[in-house]
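Here the complex is missing a single protein chain, while all its other protein chains stay put.
So, chain A:
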Amino acid sequence: MTTDSIPVETADARPGTVQKKTRKNAPPGGRSRQLFRHPGAGRQHHAGPLAYILLGIAALFSLFPLYWTMVAASTDNTRVTQTPPPFLPGPHLLDNLGKAWQDAALGKAMLNSLIVAGVIALSTVLFATLAGFAFAKLRFKGRNILLMLVIGTMMVPPQLGVVPLFMMMTELGWGQQLPAVIFPTLVSAVGVFFMRQYLSEALPDELVEAGRVDGAHSLRIFWSIVLPIARAPMAVLFMITFVHAWNDFFWPFIVLDMSNPTVPVALTQLSAGYVRDQSLIMAGALLGTLPLLAMFVVFGRQIVGGIMQGAVKG
């Protein structure tokens, strides 16, 4: 039992406090301590102008290709292929978006991607929380071996089973169907590990025991105690899994075709033609990225916090 950590952890264990916790742990905490320290002694140096310049360059490097996608998508093909290239948006954005939407059949692709990424993210979160809870707080024979197995499976790239998987899907009659993309990725080892790490810290053993004393069975404890506490990391895991599933390319490209594609698969259609309209290609790329960019604008801080939380520390 981790008695020494309980008073601290229960305070943080209420639902919805995780983002705040990450925020609290990061710069502000350092700042208040920093006031009492000799300058240069601690690690939390204030950033100088050089640091800001370098970070500015890094941010430019990160964001410019996206900005330029928008610029190119808003001009016409002749303008975009001139030198010097355009740096400011042109007037054709909506035209191009509409044409790309039709040419790449993006309507269907978007719906497919939404279904695929939504189902995968939901099931990953549910099963990862269940397994993470079991690994973090329940005692059972073979727990350590099974956990090692989970970690070991992170090392197995999906490419290696792709030939038999394709044969399986053909046999099941799922070729070109969404279940062929959904089923192999219903669970994630990274997700299980992520939830285990979180729950072993944030869920006090006392709560589980108290639930048992009150006569709640395991599923009931999961539903009434674990889920409320794990709500915030579950949201983070949902978003991360959603991004991965939305962007997944290799397996959907193999098992789906242009009649029923996900967004990344549909985008390959745009560049494969012999007549290449660059503005149109960029419009398609922009459309395919927009939903996730919107998610980043709204939940950027939480996603960042979640990735940092899942990191191996020390």
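To be clear about the criterion, a residue touches a chain if its C-beta (ideal position, glycine included) is under 8 Å from a C-beta of that chain, and two chains touch if they have at least 3 such contacts; residues count from 1.
To be clear about the criterion, contacts and distances are computed from a predicted model.
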(request) Pick, from "Sulfate adenylyltransferase subunit 2", "Molybdopterin-dependent oxidoreductase", "Sugar ABC transporter permease" or "DNA polymerase IV", the protein name that UniProt gives for the chain of this complex that is not shown. (result) "Sugar ABC transporter permease"
(message) For a quick check of understanding: of A:94, A:111 or A:163, which residue touches the chain that isn't displayed?
(response) A:163
(request) Please pick, from A:94, A:148 or A:186, the residue that touches the omitted chain in the full complex. (result) A:186
(message) Please identify which residue in A:97, A:178, A:256 or A:281 touches the non-displayed chain.
(response) A:281
